[in-house]
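Removed: one protein chain of the complex. Kept in place: all other protein chains.
Let's turn to chain A:
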Amino acid sequence: MTSPADDKQNNSAPIIEFIDAEIKRGSQTIWSHGNFSLPRGSVTAIVGTNGTGKTTMLSAELGILPLSSGKLNVLGAPAGKNNARIGYVPQNYTEISESNITVFDFVLLGISGSRWGFMPSRKQDREEVNKILEFVRLQEHSYKRIRELSGGQRQRAAIAQALVNKPELLILDEPLANLDISSQNSIVELLSQLNKKMGMTIQVVAHDLNILLPILTGAVYLLDGHPHYSSMNNMLDSQLLTHLYGTKVEIITTPQGDMFVTHNSAMEPSSRTVHDEHLTKDAAQWHSAQQAQARLEANHHNHADSQESQDLQED
């Protein structure tokens, strides 16, 4: 049993701690000199271009992939020791078109999936699953097959399975990939609730920072083969982001105080081809009746031309 004093100490201790950590696959170093720690209750994005080792970092934290050198402590013990207190949602977890499993059974596996021997599921487990499904707003879909759900609902089902063990740390790999904007927002809203109401520490691998900005407390950048941590204050540095993505990036703060990251064509290097951008007015005009008629005629003309050339070919 932990005394209140211990709890307090635990609360201030970092949830994840990298000490000169390095990961290799074969002889190739994925990243090295990882020195940072993430505090309890933080929401951290892991950012980097493709192939920089974001998923590898998650695998290391779960102890699936050993470090080649250095130390990595998660929840106060070496990585892999405390996995029971971690919820993990891999990328495309619910792209399981081959399975007929229902949402309910899928979430239940989060509890019973590591139990050996065949016995009926326990009542308390089923109640727990129902509670979580209600929380992620999937209770009316609970007897649908996973493959019958929309992308956003699938992602919520995947998160529900991770939540059913009441984790202290939630790790998500690209949870917003392939989702439309409203589904992305609903996932971010869900993460925000988990963090604010339950104090859950969250780590998200992400490509697009914008939608996560309101809930982030910091980010880990995988850059030049090293992870760099920045807190929210230093995170949005356009030079850093530009360096990171290899394209000019600008930070914009609206009068309301919202910030977003944007691609700025005025800042583009001259070598880059023209950025395809149009005024709304212009775009709207293309759809006007007059233009449509003109386009139709042009098409018809083209079509006649191609018909002609086809005829010629046949001769």
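One rule holds for everything that comes next: contacts are C-beta pairs under 8 Å (C-beta built on N, C-alpha and C of every residue); 3 or more make two chains touch, one makes a residue touch a chain; residues count from 1.
Heads up, the rule we're going with is that contacts and distances are computed from a predicted model.
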Per UniProt, and picking from "Glycosyltransferase", "Metal ABC transporter permease", "Anti-sigma-K factor rskA" or "Zinc metalloprotease", the hidden chain is "Metal ABC transporter permease"
Among the options A:A13, A:L62, A:I211 or A:I251, the absent chain makes contact with A:L62
Which of A:F18, A:W31, A:Y88 or A:Y229 touches the missing chain? It is A:Y88
Contact with the hidden chain, among A:A13, A:L109 or A:M232, goes to A:L109
Out of A:N100, A:S150, A:N210 or A:S231, the sole contact with the unshown chain comes from A:N100
Residue positions on chain A contacting the omitted chain are 59, 62-64, 83-84, 86, 88, 90, 93, 96, 98-102, 105-106, 109, 112-118, 143, 145, 161
